[in-house]
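== subunit A ==
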Amino acid sequence: MKRIVFLALAVAGLWSCGGTGGSPAKPASVAVFVPGVASGSPIYEMLVSGAARAVEERPGTEFKVIEGGYDQSGWLDALKAIAASGEFDLIVTSNPALPELCVKVAAEYPEVRFFVADAYMDGQRAIHTVLYNQLEQGYLVGYLAGALSVHKGSNRAGLIAAQRYPTLDRLIQPGFEAGLLAADPGMKLEYREIGNWYDANRAAELAASLYNDDVEVILAVAGGAGQGVIAAAGSAGASVVWLDGAGYQLGPDVVVGCATLAQDRLVYERVSALLDGKDLWGVADIVGATDGYVGFDRDGPAYKALPESLRAEMDTVMAKLAEGKPAFTLDSF
Partner candidate 1 sequence: MDALALVGIHKSFPDTGTVALSGADLRVARGEIHALVGENGAGKSTLARIACGMLAPDRGGIEVRGSAVAFRSRRDAERAGIGLVPQYSMLAEGLTVAQNISLGHEPRRLGLFYDSRRAEYEAAMLAQRYGFSVPADAVVAALGPSQRREAEILRAMARGADILVLDEPTSILDESETRTLFDLLRRLRAAGAAIVYISHRAREILDLADRVTVLRDGVALTTLAAGQLDECGLAELIAPTGACASGRDGASAPGQPVLQFLGAEAGPLGPVDLVVRSGEIVGVAAFAGNAMDTLEDLSAGVRLPDRGTVAAFGLSMDRLRRRGHRIAYIPTDREGRGMSLRSSLRDNVLAGRLSGYSPVEYAARKTPHADALALAKSMDVQGHMAAPAEALSGGNRQRLVLARELDKRPELVVVANPSQGLDPAARSKALGAIRKARDQGAAVLVLSQDPDDIRDLADRAFVLYRGKLKPIDSEEAGGLSALLTGART
Partner candidate 2 sequence: MNELCALPPPPQSRAWEALRRLALSSGLALVLVFMVSVLVSDEPLKAFRAFSLGPLNSARALATLLEAAAPLMLSATGALVAFKAGHFTLGGEGQVYAGAFMAALAGAWCPEGSFGLLAAVMAGVLGGTLVAAPAAAGKRWAGADVLLVTFLLSQAALHVVDWAISGPFRDAGNNLIAMDPIPQASLLPRLVHNLPLTPVPLVAGLVSVGVWIFLSRTRCGTMLALYGRNSRFAALQNFPVRSFEWAPIIFAGAMHGLAGAALSLGSNGTAVRGISGGLGWNAIGAALVAGGEPLAVVPAAVLFSWLDSGARQAAIFTELPPDAAMIIKALVIMAATAKPAYTRLKALLGGRKRT
């Protein structure tokens, strides 16, 4: 019994030495929740860098990055834990699935606010969202894929996705198909699904089977698993188009085009605005090419190696899109 009492006292002593966890919230404290793993995922890397830059410009603001891993069933508990810690006023995250989870957390922790990029939910006072018009993003790489496929003598292009989700179904894929058809009305789309965001081997198998079947270009919407598509393209001497940036670095020889989202800029701007007290709560914005948040990265080595004519076509497409042509109107989602 004496030993148990001694142990309890020792533990109490350690507890009392542990710092000020659990103290009342400071004026500004930001947690970035990555629903996955940041490394290797451009969209999440930009999320973190954008938020970090906003916080750096406001000395005294607490900042922490927490990764939630790939298990979607654990994201709700992870968000709750962040809110429950009492340390953060603002949770910044990015993923179309997150607003629904944030609503549940906000119901239990009304003192915490959420900014979710790459998502859409309006009317929730604790949440501000910004959605990218990924119809345009899909259109850009779709046009390039179509034009390059025709150039190489193929009338089929591939789309390999991690899973079905509304943004893919209603924005990315339709945009991609529109781009293919704009490049050549005879283009056909081959869709394959991996089942998760991390199985690169499975992605490689699916890509290889498409490349062996006369497909020359594949769009990978698969997070970390996309590296498998790049590997297969390298083996087949084929090409990949990419979304959200950093694709060129992952496969400089095979990634021929990258439609980008200015996630870092967006997150920086919105987090800065929120930290400065701007009332965006309950607002759901949609941004696109006309705002400069959807674009195309011309600096890839494989892109530069494409025929001049193709690149000239892409320049025209980009210029027109920036003018709103074609008009991919998206007022809500």
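Criterion applied: all candidates are chains of the complex that A comes from, given by their letters.
Points worth noting:
As a working rule, a residue touches a chain if its C-beta (ideal position, glycine included) is under 8 Å from a C-beta of that chain, and two chains touch if they have at least 3 such contacts; residues count from 1.
Predicted model, so just to flag it, every value in this text is computed and none were measured.
Subunit A shares a touch in this complex with candidate 2, selected from 1 or 2.
Those residues of subunit A that touch candidate 2 in the shared complex are 1, 3-4, 7, 11, 14-15, 17-19, 21-22, 31, 64, 66, 69, 71-78, 80-82, 84-87, 95-97, 100-101, 104, 108-109, 119, 163-167, 169, 195.
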